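A protein chain is absent from this complex, but the other protein chains hold their places.
Moving on, here comes chain A:
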Amino acid sequence: MGGHIVVAGASLGGLRAAEQLRAAGWTGGITVIGDEPHRPYNRPPLSKEVLAGKASFASLAFTPKASAADVEWRLGTRVTAARLAERAVELHDGSVLSYDGLVVATGMRPRRLRCPGPLAGRHTVRMIDDAQVLRDELTRPGVRVVVVGAGFIGCEVAATAVGLGAAEVTVVDPLPLPMVGPLGEMLARVLLARHEERGVSFVLGSGVTGFEGDDRVTGVVLSDGSVLPADVVVESVGSLANTEWLDGNGLDLSDGVLTDQHLRVGGRPEVVAVGDVARFPNPRYDGVPRRVEHWSMPADSAKHAAKVLVGGDAGVAPFAPLPTFWSDQHDFRLQSFGAPVLGLGDVRVLDGDPSGDVLVGYHRDGRLVGVVALGGPSAARAAARYRADLLKQPALTS
């Protein structure tokens, strides 16, 4: 098959898209455009092994498959606009690249706190370069660290900072418990206790209204007016989709790029989206379009999107992935299958005990929609059993 496919975004989603286009039989040209100067690399270690000094940057780079050897990589190159009607994208150097197929794989960037105070000493963790700079800061003797945001990445960073021997590590969040949004109250309470036992402090139910310091952060001002002293601040308050370059094409970009059940964008058969940036309906659940920011999603979605882009949708079942994610914090691991967030109203212990290894089940209308394992091999084994059940369930929408 001839022609040219442009992939915008050169991270896991962009890499897997290029590989899966070849696997789907595309023999035409493929150009992957990424604004980072680096080849695709693995992000999860950025908040864990990289910060801890246990992984070199070289070890994070993905090794592309041989089938993708002739893909053209244009790194350090930003896509600034798309003209979908003309099948062309504009690049930051002013050049225009036309395509026969387009893959949207531009992912997310960290949301920043917009409140007064100095910027120096405030960090986010998304890119390899961020993690390197933060690592140097966290290893300063006697460092006091404040993490804003008690989600997965915030809690991972806090755990890593404690492991590095930081003098004080405090996590601030307006919500009453860490990770409570995606995991629910039961597990959030268990996780709070485990973090506290290992030396992380929490200030919960409290927002951040500003930062103190002249040239550099010295403290974090909380909504009750009190101030937490801080040498380093990590902002981990969610992410925003990189979709501005798609503006002006009449697309729904309200939270990522909306796709149909085959990951196609804007009703166009020649444009698909993959990875964190794609907001797609999942017929496995309620068919409501959602973004899923899990590591497994770029590969799953790239496989489906590439097949449909190259061969069309005839006979192809709708994209219906089983979401899965993990999170490593201190000496424990969380492993999730399915969509726990859809079953927060009915949470039951399925195996083990919250004081040790435990497997928690999330139900909607009495039906299991997700499981989360906390702990070692026994929890992982139990989760694997339930994963098989979750996979076998018929779709909720059909």
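By definition in this document, contacts are C-beta pairs under 8 Å (C-beta built on N, C-alpha and C of every residue); 3 or more make two chains touch, one makes a residue touch a chain; residues count from 1.
The criterion applied here is as follows: contacts and distances are computed from a predicted model.
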Name of the absent chain as recorded in UniProt (options "ABC transporter permease", "Nitrogenase molybdenum-iron protein beta chain", "Type-4 uracil-DNA glycosylase" or "Ferredoxin"): "Ferredoxin"
Of A:Gly225, A:Gly267 or A:Pro377, the residue in touch with the unshown chain: A:Pro377
From A:Ile33, A:Val208 or A:Ala299, residue that would touch the chain that is not displayed: A:Ala299
Hidden partner chain, residues of chain A it touches: 16, 42, 44, 59, 62-63, 65, 295-296, 299, 324, 326, 328, 335, 376-378, 380-381, 384, 387
